[in-house]
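Quick one: structure below, then a few questions.
A single protein chain has been omitted; all remaining protein chains appear in their positions.
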Amino acid sequence: MNILSQILEIILNRSVIAAVIVPGVLTALVLVILIIWVERKIAARVQMRIGPLYVTRRLGGILQLVADAIRFLVSEPIVPATTDKLFYVMMPILLLLLSLLPVAVVPASQSLIVIKTEYGLLAFIALAAITPMVIMLAGWASNNKFSYIGGLREGFMLLSYEVYLFMSLLAIAILYGTLDFIRIINSQEGFWGILLNPIAALSFFIAMLTSTSRFPFEIPDAESEIVMGPFTEYNSIMYGLVMGANYFRLYVLSLVFTDVFLGGWLLPFKIPIPNFVITIAKTFIVMIVAVFLRAVYPRYRIDQALVIGWEKLFPLASLSVLISVLLKGVGI
Amino acid sequence: MMKYIRRIFRALVLKTPIKRLLGWSVAYSIWPVHMVTSCCGVEFAAMADPLFDSERTGLLPFTSPRQTDAIILEGSLSRKMARAVRLVYEQMQEPKYVISMGACSMDGGVFYNSYNLIRAREVLPVDFYVPGCPPRPEGVIRSIVLLQKKIKEGKGLE
Amino acid sequence: MSELIDKLVNELRSKNYNVSREKGRIKVKVALENFVEVVKKLKNMGIDHVKSLTAIDYPSEGRIKVNYILGSYSTKELYETIIIVSLDLSRDSPSLPSLAKMFPSIIYQERECYEMLGIEFKGHDDLRHLLLSSEDFTDVHPLRKEFKIEEEGIMA
Partner (left out) sequence: MSSKEKTITIFYGPQHPASGHMRIILEVDGDVVIKADPDIGYVHRGIEKLAEHKTYFQVIPMVERQCLPDAAHHNLAYVLALEELLGIEAPERAQYLRTLLAEINRIASHLYGMGLHGVSIGSSTAYMWCFGLREYMLILAEKLTGARITYSYIIPGGVRRDIPQGFSQDVERYLRLFERKMRDLDKLFISNPVTKARLEGVGVLPKEEAIKLGVVGPVLRASGVEYDVRRVRPYAAYPWIDFEIAVKKEGDSYARLLVRVKEIEESIKIIRQVLKDLPDGSILHERYMKLLPPRLKEYVTNTGLVKFPGVFATMKVPKGEGIGSVEAGRGELIYHLISNGESKPYRLKISTPSFRNLILFSHLIKDVKVADVPAIYLSLDYFPPEADR
């Protein structure tokens, strides 16, 4: 029975729970399925429609995404003859893994964190910066003209948003004087980060939209211009993976946004629910705001997005760093 | 006793529950490809609008043939277009379905006798014909609902 | 009708072209030799685009009639006027000078006319197939009268 207890110990280990359940794979999966449904429903609501319904009439079509996912799972995988086969097949898997990987250093509650580290913020930035490369590689491996252009665009966007993503997090690090997520959250008691430094929150939010290719910065896979961008050739399960990866990335970034700007599990009042539920709920709200913009905005052109990035958001992010320094100087 | 054995047999050997799940998922996730073959495309576009809202059925017009599993032929098929349609159809993943919309793609409609038209059935294996010139959007949605029924019964899932 | 149109008609008549006028339309019948000259004259008078190019096949008379429907956007007095320049071509090897250099608006009309009736426009640098696929319709000109469509009556 020794082995069994050991296995149990491993299973019940906090890190394992964090990796597998909250805030790891399982939560991510459920939230992603929910968010796509919410996205379609909200868009439909704004557009005076109903949206997905017939799939499960009683539940308002909430299983639409499950149906889509199963369909992708069973449909015939095609590897086009002109692709670089190894990379073509590898990229979706890599993309999915790497999109979710940064969650390892982001906590959902005091103890639900996979890797407890002092340098969480730094590790997050490092891990989050890998995915765009994979997207570019995927575009290149597809050997399709649209994928090629899409990959190039992803590269251009990367140059722009990565800077102010980094700077807004830098502002937060300066503000709280630490790179540890849990300490950042704990020091938000009373005042959430978004209140102390709204400009950093704004530039992080826009960087989040850009890096997950949400409207109005849906540029690397702009549908009416370059079909599906880097993922034009991907089909069946592989397309399901890349589509999921995009939403996973949104989830991870939203989780960071919650932790850094919305005080993680902190609430101004006390209610008897577990901490991680509060965090996940906040994350979900952030995700809803991010996907809601689809219903409102058209998309920018790539050069305009770059101009916005460098001429508007870069100074704004710099300003947020300045604000943090000032706040620190005043002694908050 | 026999009942249980039969049920287990069905579950394990005939895999009916799995098949039903597959049928359910494929039926409610028909993604037609953006391929406008002719003027009925106007009604196809109207089908997605707030009045008819084809998204209720899980229909999501999608961009690239690689990710889609249905092709809706909107109206007449010229010789030039038929080649493109065939090419798109070949690129799509199995299982795939074809709905032919409008009188023109059935038999020519008002353009009967035209020198540049061919019939849809000469190019693709059509699953459903929607009559009308042009068919009303409700008609097309009805064809999709019927196609879903057909899929749930196991069409194209072998 | 305005003076400008009167002037235009008089000028054309003075050159002994066959000009008729009705309801804001001026019809000019020209021979192939004078064609470019007339069009040039019209262009100088403010006609600046081609609305339509209609070619009609008359197999019994052995000719193809080409109608150019011209109009003007730049001169307000000429807005309402439609000018129809028509000329006859021989049916066997119809060819006439292209107006593509003068009126860019005719480029695609000429391409269409070329493939539909087999009229060759000399000086047009891009006479390719436009509407019909070249695999099925090389040297077939659907709008000629000898091109019969298979008439299978619905009831037959």
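For clarity, chains are labelled A, B and C in written order, and residue numbers in each chain start from 1.
By definition in this document, a residue touches a chain if its C-beta (ideal position, glycine included) is under 8 Å from a C-beta of that chain, and two chains touch if they have at least 3 such contacts.
No experiment lies behind these values; they were computed from the predicted model shown.
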| item | value |
| --- | --- |
| Interface partners of the hidden chain - shown chains only, full complex considered | A, B, C |
| Sole residue of B:Ala70, B:Val98 or B:Leu117 that reaches the chain not shown, by the stated touch rule | B:Leu117 |
| Residue of A:Ile149, A:Ile194, A:Val291 or A:Ile323 touching the missing chain in the full complex | A:Ile149 |
| Contact with the hidden chain (one of A:Asp68, A:Glu218, A:Glu233 or A:Asp259) | A:Glu218 |
| Contact footprint on chain B, counting only the chain that is left out | 33-43, 45-46, 48-51, 63, 65, 76, 78, 80-81, 84, 87-88, 104, 109-111, 113-117, 133-134, 136 |
| Interface with the unshown chain - residue positions in chain A | 43, 46-49, 145-146, 148-149, 152-153, 215-216, 218-219, 222-227, 294-304 |
| Residues in chain C touching the chain absent from view | 24-25, 48-54, 56-57, 67, 69, 71, 73-74, 79-80, 82, 103-109, 112, 116, 129-133, 142-143, 147, 149, 151 |
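We adopt the following convention: only the chains that are shown with their structure count from here on.
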| item | value |
| --- | --- |
| Minimum number of chain-to-chain touching steps separating chain A from chain C | 2 |
| Centre-to-centre distance between chain C and chain A (centres being mean Cα positions), rounded to whole Å | 61 |
| Chain B residues within the chain A interface of the complex | 21-22, 24-26, 28-29, 50, 53, 55-58, 63-64, 66-67, 69, 91, 93-95, 145 |
| Sites on chain B touched by chain C in the complex | 79-80, 83, 112-116 |
| Residues of chain C defined as touching chain B within the complex | 132-133, 135-136, 142, 147, 149-152, 154 |
